[in-house]
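Entry: chain A
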Amino acid sequence: MTEFLQITDVTKAHGTLEVLRGVSLALDRGEALALTGESGSGKSTLMHLAAALDAPDSGEIRIGGQSLGALDDAGRAAVRRGRIGLVFQQFNLVPSLTVAQNIAFQARLAGRHDPRLCAELVGRLGLSGLEARYPEALSGGQQQRVAIARALAHRPELILADEPTGNLDEATGDAVLALLLELVAETGAALMMVTHSTRLAARLGRRLHLSRGRLGAPDAA
Partner candidate 1 sequence: MLRTALATLLSHWRRHPGQLVTLLAGLALATALWSGVQAINAEARSSYAEAAAALGQDRLARLVAPDGGPVPLAEHVALRRAGHAVSPVISGELRDGAARLRLFGLDLLTAPPDAGGPALGGEGIDLAAFFTAPGVLLMSPATQAGPLPPDLPPVLVRDGIPPGVAYTDIGTAARLLGQADPSFLLVAPDQPAHLPPLAEATGLRLVPPGDDSGVARLTDSFHLNLTAFGLLSFAVGLFIVHAAIGLAFEQRRATMRTLRALGLPLRTLLLAFGLELAALAILAGLAGLALGYAIAAALMPGVAGTLRGLYGAEVAGGLSFDPRWALAGLAMTLAGAGLAGAQALRRTARLPILAPAQPRAWAQASARAMRLQAAAAGVLAAAALGLALWGGSLVTGFATLAALLLGAALALPALLGLSLRLAARGARGALAEWLFADTRQQLPGLSLALMALLLALAANIGVSTMVGSFRGTFLGWLDQRLAAELYLTATDVDEAARLQAWLAPRAEAVLPIVRAEATLAGRLGAVYGQADHATFRENWPLIAAEAGAWDRLAAGAGVLVNEQLFRFGDLALGEPLRLAPGLTLPVVGVYSDYGNPMAQAIVTLPVFAATWPEVAATRFALRVPPDQAAALATALREDFGLPADAVVNQAQIKRFSLEVFEQTFRVTGALNILTLGVAAVALLTSLTTLAGLRLPQLAPVWALGLTRGRLAVLELLRSVVLAALTFALALPVGLVLAWVLLAVVNVEAFGWRLPMQLFPADWLRLLALALIAALLAAALPALRLWRMAPTTLLKVFAHER
Partner candidate 2 sequence: MNARILLAALWLAAGPAGAQGFAGLGTAAEGFAIPERPAAFAFPADHGAHPAYRIEWWYLTATLTGPDGTDYGAQWTLFRSALAPRPAAGWEATQLWMGHAGLTTPAAHYSAERLARGGIGQAGAEAEPFEAWIDDWAMVSTAAGGADALDALRVTARGDGFAYDLALRATGPLIFHGEGGYSVKSPEGQASYYYSQPFYDVAGTLELPGGAVPVTGTAWLDREWSSQPLSETQEGWDWVSLQFEDGARLMGFTLRARGGADFTAATWIAPDGTTTAYPDGALTMTPLAETQVAGRTVPTEWRIALPAQGVDIVTLPLNPQSWMDVSVSYWEGPIRFAGSHAGRGYLEMTGYD
């Protein structure tokens, strides 16, 4: 297999609750995958596993050919900061850093801060003039655009977005999503987006539906 993200027969339980019951999935660079499912279907859990934030009970996850199961905490952290861009529903900006600092943040962690790319992202995401502000002074849409810039500034190969527009009104959400898709397409990275909205999912190239811990075709929902 040559796909960038390979998830093979993964299971995960929270306590006695089986959340994922044997999920397999492959995602290559340039692909944009929408993962849909109801609340509690396990889509966020799958997302966290793919982001090396959590480890599966069984099965294997490979990112760029590297098996996450073989890595310790530091190794998983290295994968996160080097290869993955994360966009959260709650934005998760660092409140004590300015917009510019937040955008550059992960790139600096990963040791490949590129001021020109950051500046370009600021411009593309319509954040010009806001660089010196702190997150609390921004609207939700602006905050999420900062988060997207941060997720792209270190040129990740895999972008994971967990309900990126969940905290935004519909118009803002659409605009933000459009920007995200456009930028990801330009970078050629793989994108996996978790959403409960089939309307948004429809805008991505590939769709999978998660139901009671198993994957199926979106139409099976």
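By definition in this document, a contact is a pair of C-beta atoms (placed from the backbone, for glycine too) under 8 Å apart; a residue touches a chain by one contact, two chains touch by 3 or more; residues count from 1.
For anyone wondering why these and not others, all candidates are chains of the complex that A comes from, given by their letters.
This is a predicted model, so every value here is computed, not measured.
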Of 1 or 2, the one touching chain A somewhere in this complex: 1
Residues of chain A defined as touching candidate 1 within the complex: 48, 51, 53-54, 73-74, 77-82, 84, 86, 88, 90, 92-97, 101, 105-106, 108-111, 134, 150
